[in-house]
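A single protein chain has been omitted from the complex, and every remaining protein chain is retained in its original position.
Every chain is named by a letter (A, B, C, D and E) in the order it is written, and numbering of its residues begins at 1.
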């Protein structure tokens, strides 16, 4: 059985924190699908297509990483992709509790397990929302994005 | 590269919570080494050999699970076994913070990553120390141990 | 003095987690009023009347449980009902802190004490918002609702 | 059925925080047994008899409060007293998690439920160990003890 | 070098909790600027000018306290005021994590350090949003506001 993980998120935009989780988790899986959840009710700074394009370009040379978007329940999408794991990074207590409930919902619905990695300490303050806020004030955010990501 | 994980702990004794983590993590790895840390300064209820024997017997039919004991730093032992991951279950905030610091120490020393699974909700109150306390009052603990484990 | 508790919430919808708290708390009180807070600013999936009807029908044979709706401050409503306690279930740290502040506000305003029970581990991931999300994707949620509740 | 609660602890010594929990919980129960757990392995500042005497004297005029000592598992003692509840005060996250596991162990062993009250904010920093440390440096601790308690 | 701190917040309205932090922090700084962040997207109960006026009047006799409003990033504003510190009160875990990320963002952008004081226990349940909710139900909130503040 191949080990396939979904890495779900909004990625609005994709940060150096997300990138680090993917790089560190890659040895664990045969394929990781970076899955951009589309939520009609939530305003985004970047369109789904912009996010797909920029992340795909970042990993153009890594065949084990796929990038896609989805709507609906994450675990339903995971099943359509034959994924057997959900991958998540956790930064802090608030994440820990939020992910814990979500992981149990997902496991009890489908048996898909959630695998956690700790975010690196030096990335623990970085989130897409902080990047968006800094961008909205025209701040340089290049230190918060993966090298080579073109927004 | 094979995916080899160390699952370190005292396992004094091995509980149904530990067992569940192993069963749920097994699809993720080619081999998991249940590694019983021997700490001279800490009193134990069961000898290392008792713990090794009971856990080995439990997984006698599963060739991907090995059981061993070690002393010294976990990551040093992991390197001698060519393990590239440390596997840990997290039950609560206190675990989350403790494991976070340990994971970062281990990663910064050797590059070995720690992979976390959430303990199942129904096992969240089970720990080796609770089992030991109940045993010390001659309480039945069979619900807290894996089926088939002989202490 | 009779022991009367308010169990306030949105109950949109009433889950198996809420039901379990009520069942476990019932021996503690002479009467529990399940009090559906109506907040004009918040969209709900079920109307207040639908929620009242379904919960009332669930407890039709239990005279010590009443179901009502209210608007305004919970403690003001509690006083009109001669309630001397507020009953709450706590699942996680986030609840613990939120309820702690609320309990102190309520106590300092009126002297009404908040009594907490831990949510059962097997219900710790269940919330009305998870039920609503699953319902919005036409998922079966019968495991997350009390047996006999008709939405 | 009478509502009888055990309020277990070391009470070495009994603080104003413990006293406040008892006073606020008393309307909830027909009887509260302040149960001093005797743990042979733990050094104490006050003997069990000193603790029993001082707490009994404090509540001499309140027939619904009993004071006793016990060894062994709290829930076993609770059953011998026909207690159907365990009462606990929670001050902070660390308590919350510790009590949560204990409550679930006790519930799953015997069905006895744990009822929580929040410690008052102005008592949140007060613990028996702080009192002992201050006493060891001959500090005045009268503000940290219930009025009328004679150590 | 003078020690100048920004105390940023919405202060909608200014509570006894905010006041206590300022009073306790004043010995630490040569000047504290109470900086009312104006966020166009957020509805407020009191206008920025009302908030400025009421807080200024409160500290009319204290020359080391200034009151101002700002929009944009807090650290950008801090630099325009030659502030070298950001002052924040922390009440609970949720604050602790939120402020931690913000402090690191601010420090990494500009080198400005965040200095924390614990909110007093007796103020730990008080927040501007609680005050607003009580006001919306015409409740007396004078105990939650600094003596002398005129809303």
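We take it that contacts are C-beta pairs under 8 Å (C-beta built on N, C-alpha and C of every residue); 3 or more make two chains touch, one makes a residue touch a chain.
Values in this document were obtained by computation on a predicted structure and should not be read as measured data.
**Student:** Taking the complete complex into account, tell me which visible chains touch the one left out.
**Tutor:** Touched by the chain not displayed, across the whole complex: A, B, D, E.
**Student:** Which listed residue, B:38, B:105 or B:134, touches the chain dropped from view?
**Tutor:** Answer from the full complex: B:105 touches the omitted chain.
**Student:** Residue by residue, what part of chain E touches the chain that was omitted?
**Tutor:** Contacting residues on chain E, toward the hidden partner: 1, 3, 24, 27-28, 84-85, 90, 93, 96-97, 99-100, 103-104, 113-118, 120-121.
**Student:** Spell out, residue by residue, where the missing chain touches chain D.
**Tutor:** Chain D touches the missing chain through residues 92-94, 124-125, 127, 130, 133-134, 137, 139, 143.
**Student:** Just the residue numbers, please: which parts of chain A touch the chain that's not shown?
**Tutor:** For chain A, the residues touching the absent chain are 93, 121-122, 124-125.
Going forward, only the chains that are shown with their structure count from here on.
**Student:** Which chains are in contact with both chain C and chain E?
**Tutor:** Per touch definition, common to chain C and chain E: A, D.
**Student:** Provide the labels of all chains in contact with chain A and in contact with chain D.
**Tutor:** B, C, E
**Student:** Report the chain whose mean Cα position is at the greatest distance from that of chain E.
**Tutor:** Centroid comparison gives B as the farthest chain from chain E.
**Student:** Taking each chain's centre as the mean of its C-alpha atoms, give the chain farthest from chain C.
**Tutor:** Relative to chain C, the chain with the farthest C-alpha centre is B.
**Student:** Using only alpha carbons, which chain's centroid is the nearest to the whole structure's centroid?
**Tutor:** Chain nearest the overall C-alpha centroid, as shown: C.
**Student:** When the centre of a chain is set as the mean of its C-alpha atoms, what distance in Å lies between chain B and chain C?
**Tutor:** Whole-Å distance between the two chain centres: 39.
**Student:** By residue number and range, which residues of chain B touch two or more other chains?
**Tutor:** Those would be 93, 121, 124-125.
**Student:** Of all possible chain pairs, which ones touch?
**Tutor:** Final set of chain pairs in contact is A-B, A-C, A-E, B-C, B-D, C-D, C-E, D-E.
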